[in-house]
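Mind having a look at this structure? Questions to follow.
Every protein chain but one is kept in place in this view of the complex.
== chain A ==
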Amino acid sequence: MRQGARVAGGMLGVAILLIGWQMLAQALYQGRLIAGPVGIVEWLGRDPGLALRALARTLGNAAAGFALGNLAAILLAGIAFLWPRLQDLVTGLALVAFCLPLIATGPILRVLMGPGEGPQIVLAALAVQYTTLIPLLTGLRAVPAAWLDLIHSYGRGRWVELAHIRARAALPYLFAGLQIGAPAAVLGAMVGEFTGAERGLGVLTIRYMRDLDVPALWGVALLAAGASLAAYWAIGGLARLVLDTRPPVLLAPPMRQLRTGRVVGGLTLALAVLLLWWGGLWLTGLNPFLAKGPWDVLAALVWAPDATQMRAALFGALRESAGLAVPGYLAGLAAGAGLAILLTLLPGAGPLVMPVAVALRAIPIVTTGPLIVLFLGRGALGTITLVAVMVFFPTLVACLHGLRQAPGHILDLLRVHAAGPLSQMIHVRIPAMLPALFAAARISVPTAILAVTVVEWLATGRGLGSLMALAASTSDFRMLWSAVALITLLAVLCHAVVAGLERRVLARYAPEQLRQ
């Protein structure tokens, strides 16, 4: 009976929500900006086969990319673990791949790989590999010394350590990475579809944007969000089955100080990237008109006859994009941390909101970008808001988690001295949150760049995204490769700056996180 009542109550709640949504859509915008459920169902009913085929195609590509990216991450983690000297190089290369601007890499992959599914799958793989590699490496190393002593006390070595202790201890970290990776793979596949695929949800998004078909845009965004959430929950369920517990809320573990020192490490990484770039082109023997090497990019930017115009166009667009990405990034961080603090101050709100925030983090916000642009227009506000929303959810989840990590005995000490919630927040909880905030800030650097370039590509017609769209459509491959190189370099540098700040904060507030 009680269960029946609960189901009935749940159904009533959903019905009220749907009716409210429909009325709001009608009352506020007459269906011009918000599509109600009726409009969305009508769209689905018009050609259900089309939507489902597109969904299946996108999910298929996302799944293939997810598998490929995670396999690569596991392989790289194995290499970095077994040969610790290579760890800095492996993680550096993975970071560079993670920082590649998907929106510009897409068209390049398109011309290199042709019109099939290849680019979508590669972009999905690129989007997931880093967020699995780093936690996995942390998991492999985050093993209490006493467990290893146990293995050594029976005269056993590194392989037994790996098989019996480290591999199992790393599983929760692996699942956390996989869980974050599921929506990222959908996002990667859809960005690939934005840049010239034939089928998939991304292709439908572009088509409905042009037609300004609001119910269809809402429908596609909901399908993408639903699929991402389902994948996120499915991996969570699998993790609970295997681990007997939920996977940890992932806080991207801090970057280790390079073993070799910053300058030597940076130079080695740069050299490895250039070698891989040049070697890849040489090995594949691609048409030099399409495939530009490091030398071509350098020439285009420095000594080619039109280098000055090239630089002006590129740096002008960069200034424009940065002018939108930086405020959006900072606003997203501030809003995420601020709301987390507020929710923690309201008794009972934190635990209530956490699951919702974790679930919302799984929605690939970029795929809802067109909706945000519909609301806020093609001006600066729309773009800044999208960047902020992209950064906001991971930051909120990380900060809520960080605020909960405040040591109980220190909070008790403050309570003994009759310190109120605000005082506890300022003296204990916020310092405990800082590592989480900086971890979110670091991992959000490529996210912010992706968000700004996607909106510029799809909607606003300005900045780097638009410049790359133009370069792709006019086959200006020098410009496209130069943009990819410049954005990647800047993303890696910004990431390094945030990681440096993070290390300083951790050294003061959580020194144990730096000892790995």
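As a convention for this text, contacts are C-beta pairs under 8 Å (C-beta built on N, C-alpha and C of every residue); 3 or more make two chains touch, one makes a residue touch a chain; residues count from 1.
Operating definition for what follows: contacts and distances are computed from a predicted model.
Between the listed names "NADH-quinone oxidoreductase subunit D", "Cystine transporter permease", "ATP-binding cassette domain-containing protein" or "Multifunctional fusion protein", the UniProt record for the complex's undisplayed chain reads "ATP-binding cassette domain-containing protein".
Summary of contacts with the chain left out: across A:G155, A:G348 or A:G420, the touching residue is A:G155.
Shown as candidates are A:R168, A:R240, A:R319 or A:R415; the residue that touches the absent chain is A:R168. Here the missing chain is touched by one residue of A:A5, A:A27, A:A146 or A:V263, and it is A:A146. Along chain A, the points of touch with the absent chain fall at residues 144, 146-147, 149-156, 160, 164-165, 168, 243-244.
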